[in-house]
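The complex appears here without one of its protein chains, the remainder shown in place.
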Amino acid sequence: MSQQEHTAYTYLRPTKKFPNVWCAGCGIGIVMGALIRAIDKIGLPKDDVALVSGIGCTGRMPVYMDFNTIHTTHGRALAFATGLKLARPSLKVIAIMGDGDAVAIGGNHFIHAARRNIGICSIVVNNSIYGMTGGQYSPTTPIGGRATTAPYGNIEPSMPICELAIAAGAAYAARSTVYHAVELERYIEQAIRKDGFSLVEAVSYCHTTYGRLNKLGTPVDMMRQLKENSVSINAVDKLTPEEMGTKIVRGVLHNIDKPEYTAVYDQLIARVQGSQGGA
Amino acid sequence: MTDVPAAQAAATTESKPAAKKGPRGQVTVFGNWCKGCGICVAFCPTGVLALDTDDRPIVVQAEKCTACHWCDTHCPDLAIIVKKIEN
Partner (left out) sequence: MTVKLMQGNEAVAWGAIAAGCRFYAGYPITPSTEIAEMLSRELPKVGGKFIQMEDEIASLAACIGASVGGLKSMTATSGPGFSLMMEHVGYAAMTEVPVVVVDVQRLGPSTGQPTSASQGDVMQARWGTHGDHPIIALSPTSVTQSFDLTIKAFNYSEKYRTPVILLLDEVVGHMREKFNMPDFETVECVERIAASVPPEWYKPYGDSFSDVPPMASFGDGYRYHITGLFHDPMGYPTQRLDEIDAWIERVHRKVDRNLQDIILYEEDGLDSNQTVVVSYGASARSARHAVKLARQRRTKVGLLTLITIWPFAEDLIARIAHTAKRIVVPEMNLGQLALEVERVAGRNKVVRVNRANGEMVSPQMILEAIEGR
């Protein structure tokens, strides 16, 4: 049968072992599918795409895809990506991080990359837990949620990932969930097309650790919870605070045009070389 | 060999009857890549799929597939694809 409708497979590494490493039903694989379809939609040549990831289950994503891929250290994907983007501004650099990787250990690099508005598209898969290491709480674990390092329930308020990036200077920030995979793909496409620091927060779940510790059920159950516990930004005004509760807000939260860092640096070089008398 | 009548009985979705007209799709499952999470079966809007005795999805009502692509955009393993059937 023809694979024409399904070009996703042409973006997977034929030399890599499949099925992928994630648990059955994990949302990370869904984000990978959305990412591939977005890149395909835009029509980016594979050689022009670089994926830079951190450590954690989400960090395992790039190896499966046939692009320039680098799996770096915990929390530092954006720092590596900054160097790579400066060295090769024509590359489309996409950083792939989990919630802990991006805003716990990676928090500093997260806000500075956003501040610089450097042309990196960041995809943060937020499953509110440290899954790879067995279920410790993360900066986005809900208050009261149990984790292996929060046996009496987490007492820390959540880090607002999108809002943090926006406050720091990101040009684009959007949030969706792995239930809303088509919407997620659309936001990823917009984020990749954006010239500047763009962020897509892909809300997911970890049924293996957080789900089990908090009795939230199977991947199917947790997928259904994402659908029920999220609301589009357009509908927020129609809800009372009680109805809002702790619902996840989906939508494009921020989208402005501002100078991209590597372009500004190229202008600096031109200025410096110009004043040297045109070398 | 999977037990199809039992699989039909085990279908967990609330099936909507497929519209008389409209697009149709053909489902293919790559069994080697599928980990049996059940997401495709649970969320298929028309009940095309059911789990077999190995917890793997099989097509039980092929004619009901409307090529909505819910399953292949939500499969974490890229183990299911839907091809729109051209009339």
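Of note:
In this document, chain identifiers A and B correspond to the written order of the chains, with residue numbering beginning at 1 in each.
Operating definition for what follows: a contact is a pair of C-beta atoms (placed from the backbone, for glycine too) under 8 Å apart; a residue touches a chain by one contact, two chains touch by 3 or more.
Please read these numbers as outputs of a predicted model, since none were measured by experiment.
Hidden chain, full complex: it touches shown chains A. Within the full complex, the residue among A:82, A:122, A:141 or A:158 touching the omitted chain is A:82.
Summary of contacts with the chain left out: across A:52, A:147 or A:222, the touching residue is A:52.
Considering the whole complex, the residue from A:41, A:112 or A:254 that touches the absent chain is A:112. Interface residues of subunit A with the unshown chain, by the touch rule above, are 13, 15-17, 46-48, 50, 52, 62-63, 66-73, 76, 79-88, 90-91, 108-109, 112, 265, 268-269, 272-273, 276, 279.
Just so we're on the same page, only the chains that are shown with their structure count from here on.
Taking each chain's centre as the average of its CA atoms, subunit A and subunit B sit 29 Å apart. Within the complex, the subunit B residues that touch subunit A are 26, 28, 32-39, 42-43, 72-79, 81-84. For subunit A in complex with subunit B, the residues that touch the partner chain are 1-3, 5-6, 8-9, 12, 18-20, 22-30, 32-34, 37, 178-179, 181-182, 185, 218-220, 223-224.
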